[in-house]
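The structure follows.
Note that one protein chain of the assembly has been removed; the remaining protein chains are unaltered in position.
Our next item is chain A:
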Amino acid sequence: MKDIIQIKNISFNYPDQPLLFDKLSMDVHEGEWTAIIGQNGSGKSTLARLIDGLIVLKSGQIVVDGLTVNDENIFEIRNKIGMVFQNPEDQFVGATVEDDVAFGLENRQVPREEMHRIVEKSLRQVGMWEFRDRIPANLSGGQKQRVAIAGIVALSPKIIILDEATSMLDPRGRQEILSLVNEIKKQNKLTVISITHDIDEAAGADWVIVVNNGAIVEEDKPDNIFGDIEKLESIGLSAPFTSQLMTALKARGIDSHSQYLNDERLITWIKKLISTK
């Protein structure tokens, strides 16, 4: 698998603060859903901003789809990356839904007729076309994030970065947004990087990177990472629901798998357990 983002030996600190990253290196595989998890202050969001060139790197190198992140390539790189931020209110630039989706296209000086076509297509894709005249004050948090995603889809990037994009949504809104991104990812063969606190969200990813205090603690498939509850808890993260359930079963004398199971596999395993008894 090709690495679409290569981070090589980067070091970074905010002014007057200790080093956040010290010679950090990591890769993101093309076409995969990569989840970056870690506590608050572990440097996840900073990492996302460095990749998009929103913060200037001090030392080391970041390569996005063959282009080094620097002043020269910055706009080309931003064309390749779409970012959805945490607060739905703060990333809504346009006065109405339609105008917000058009904002990125306007910046790229796309001709008007084409813009109208793309905006309609993108809004239909996220199911917000009927809401095109609404102002942000009359939309729910989940709807605003849908619009943010439409604004990104309109620019057809290769990479989508979700910077805690679901953290201010209710469970249903969160589920909706995630399945929407998943669908768009499949349709357009995108790479998704999701930065999240939500362990269940990370459990659905193809690849998980655990960050703690600006360093990578572990990176692996979710199956291998979420099997070890104690290790997760030692860096302040909770385990996914299924892992917690298995631990609880073990405490009650039911010898369980030592491996991580998602919902589906856990259900099959329990069914099998009951039928063999």
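In the analysis below, contacts are C-beta pairs under 8 Å (C-beta built on N, C-alpha and C of every residue); 3 or more make two chains touch, one makes a residue touch a chain; residues count from 1.
In this section, contacts and distances are computed from a predicted model.
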Quiz item: Of the candidate names "Hydrogenase", "Energy-coupling factor transporter transmembrane protein EcfT", "Na+/H+ antiporter subunit G" or "Cytochrome D ubiquinol oxidase subunit I", which one corresponds to the UniProt protein name of the undepicted chain?
Solution: "Energy-coupling factor transporter transmembrane protein EcfT"
Quiz prompt | Touching the absent chain when the full complex is considered, from A:6, A:61 or A:79 | solution = A:79
Exercise. Return the single residue from A:29, A:116, A:158 or A:231 that touches the missing chain.
Key: A:116
Self-check item: Selected from A:56, A:135, A:254 or A:273 as touching the chain missing from the view
Solution: A:135
Practice problem: Just name the one of A:6, A:39, A:61 or A:87 that touches the chain not displayed here. | Solution: A:87
Self-check item: Positions on chain A contacted by the hidden chain, ascending
Solution: 49, 52, 54, 75, 78-79, 81, 83, 85, 87, 89-96, 98-99, 102-112, 115-116, 119, 133, 135-137, 151, 155
